[in-house]
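To start, the structure under review is shown below, and the notes come after it.
Note that one protein chain of the assembly has been removed; the remaining protein chains are unaltered in position.
After this line comes chain A, so read on.
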Amino acid sequence: MSEHQLSAPPPGTPGAPAGPTSAPGSAGATPVPPAADESARVERVARGTGSRRGGAGGGSARILGLVVALAAICVVGYVTAGSRFASIDNMLVILSLASIIGVLSIGMTFVITAGGIDLSVGSVLGLASVWATTVATQTMADQYGWIVMVLCALAVGTAAGVVNGVLIAYGRVVAFIATLAMLVAARGLAELIAQRRTQLVNVQSFQDTLRGDLLGVPKIVWIFAVVAVAGWFLLNRTTFGRRTVAVGGNPEAARLAGIAVKRHTMYLYALAGLAAGIAAVMMLGRTGAGSSTNGLLYELDAIAAVVVGGTLLSGGRGTIVGTVLGVLIFATLTNLFVQNNLDSSVQQIAKGAIIVVAVLLQQRFTSRTART
């Protein structure tokens, strides 16, 4: 039991070493290398049947498709907006834009891989941002340091996730309904606490720690990177990740194999809640204010990014690399429209089209492999 908690993503540890950020992209596409003498046969078999190895990594073709799509958007950006688009500064703007949704999407990837859904993450983000900026919390933070606000946000997020998880796993409430209820209730609670006012962050040390750049890159981008790497590791390299795929692939088989499916389901929603808490901290770092409207409709952006990334909505297959690419595609697209002063309504239509096209392509892909 303790092993899950140990391997959960390190909550809010910004400024981690730069090393691992480059690793997941390449490693995600090719799971663990098999023993040398075996790899030849393995590859022959994999080629022969057209079946993919591993449920999680899967389709390097799919990842490649996402990279191509992202590159295409970038080319369009460069052609239409020139150096305004293709500058380091603008890239950092895109990454900042992607970071908060990105962290939510990492949590969402786990829930969806396990066959669930969490509609409440945007509201929980709002609630956590409000709770972490109340007069009481900020007074304590003045006294004990900025970490109080961070821990408060993480605790609120995780607690909301645990409530979701208990309702779904032990109360047998359908995930869609339980998290829909949390979506409404968390938003309401946030309004009640904030009295619909914006609560500015007054704790200087918090601002100093989370605002601004580290090594020329915004700190919230670092947080996203760390969460993404931790998420990739958790999903692909740990027993927690294996259980997640098993629960999503066939819950009954997982249960009869001795996996504690209910407990694991609860952990998954707690993890999504924790991600919402981290996202709330990032939101406070970026905007400097807690508000009950923070994170409005973010759950939809997160779900869209996860699904476009290639995680199956029905569960059993999940990819963190895909999710990150999905988030980046949407963020780059948004930036492209802003740079060209285009109507945001058109942008929404484009987003909708991307979601549909991505899912259609995936279905063609899966039906082709399923027939073999």
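In this section, contacts are C-beta pairs under 8 Å (C-beta built on N, C-alpha and C of every residue); 3 or more make two chains touch, one makes a residue touch a chain; residues count from 1.
The working rule: contacts and distances are computed from a predicted model.
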Can you match the unshown chain of the complex to its UniProt protein name from these: "Sugar ABC transporter ATP-binding protein", "Putative tricarboxylic transport membrane protein", "Acyclic terpene utilisation N-terminal domain-containing protein" or "Alkylhydroperoxidase/carboxymuconolactone decarboxylase family protein"? "Sugar ABC transporter ATP-binding protein"
Among A:Ala98, A:Ala194 or A:Val245, exactly one should touch the missing chain; which is it? A:Val245
In the complete assembly, which of A:Ala61, A:Ile177, A:Leu200 or A:Ala253 touches the absent chain? A:Ala253
Mind pulling the chain A residues that touch the left-out chain? 3-4, 6-7, 31-32, 34-35, 38, 41-42, 45-55, 237-242, 245-246, 249-250, 252-260, 316-317, 371-372
